[in-house]
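For this view, one protein chain was removed and the others were kept in their places.
Let's look at subunit A:
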Amino acid sequence: MKIKRDWIWGWTLIAPALALIFLFTHIPALMTLWGSLFSTPRGRKPSHFVGLANYERLIQDPTFWKVLGNNAIYALGTIPVSMALALAMALLVNRPFKGRALARMAYFTPTVLPLIAVANIWLFFYTPGFGLIDQVLGLFGAGQSNFLGNAGTALPAIMVVAIWKEAGFFMIFYLAALQAIPPQLAEAAKIEGAGAWTIFRRITLPLLMPTTLFVSINAVINAFRLVDHIFILTGGGPDNASSLLLYYIYETSFRFWDTAYGATLSVVLLALMCLLAIGQFFLFDRKVHYK
């Protein structure tokens, strides 16, 4: 009897949160899946069931494969660099020194700014001729650049902005984790004669693993989720060289109004994200806890 009542209690308590999560996450996700099996309604032509036709089109769509490839490069390029930078910055500002609060704030500032504002700042940096980068390079007699206007450099230019924005955010997590490591461990190691590198590699890094897992999952999600800066910097151009999957979904759904194909692309994104998150949990979860 007691057990049964607990069960009701539990469900009652989580019901509000569950309702919201179903209303705004799971039901729309299922509707997207359902919508991807129909054609896009166009004025007088209502939508009709097309089965997997949208998925066949997706497989033959070169733009889809291009943005997927871009997204892979984007993720592989931004995640390790921003995480390494975050850890380095956290280690730097974890030691006592004068102006530490100022340094911490400076590292964190890019995170506080909205991505759109960040993109506008960087747009000024990148502007050929009179942008900041070209002005600085000009002092050394270098010619002008056009990072956003060339197919080879547009995507890396976008990635730099993402790293700049993300590293400060991840630093906060590392900083908190570093402060939770008992200092006795390092002291004991020192007595044993361990150097700074050994302490870092054998004590700090392993103890930071749960944080690293958390940060890496967030980083993967963000690599697919944050596309605001593309609107400002390149609009996905030139010729989709800097377009990412979510940006392509937006274009398809709200510029071309091809909502059914937009839903199909969203399903792919959803599946991809689920796979990545599950993969990370299962692969790493067993290894991250220091026992």
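Odds and ends about this structure:
We take it that a contact is a pair of C-beta atoms (placed from the backbone, for glycine too) under 8 Å apart; a residue touches a chain by one contact, two chains touch by 3 or more; residues count from 1.
The rule is simple: contacts and distances are computed from a predicted model.
Hidden chain, UniProt protein name from the list "Cytochrome c-type biogenesis protein", "AzlC family protein", "ABC transporter substrate-binding protein" or "Heme exporter protein B": "ABC transporter substrate-binding protein".
Only one residue in the set A:146, A:218 or A:280 touches the chain that does not appear here, and it is A:146.
Between the chain not shown and the residues A:54, A:127, A:204 or A:266, the one that touches is A:127. The residue from A:7, A:22, A:65 or A:256 that touches the chain not shown here is A:256. If you put the missing chain back, the residues of subunit A touching it would be 42-44, 127-130, 141-144, 146, 148-151, 234-235, 237-241, 251, 254-258.
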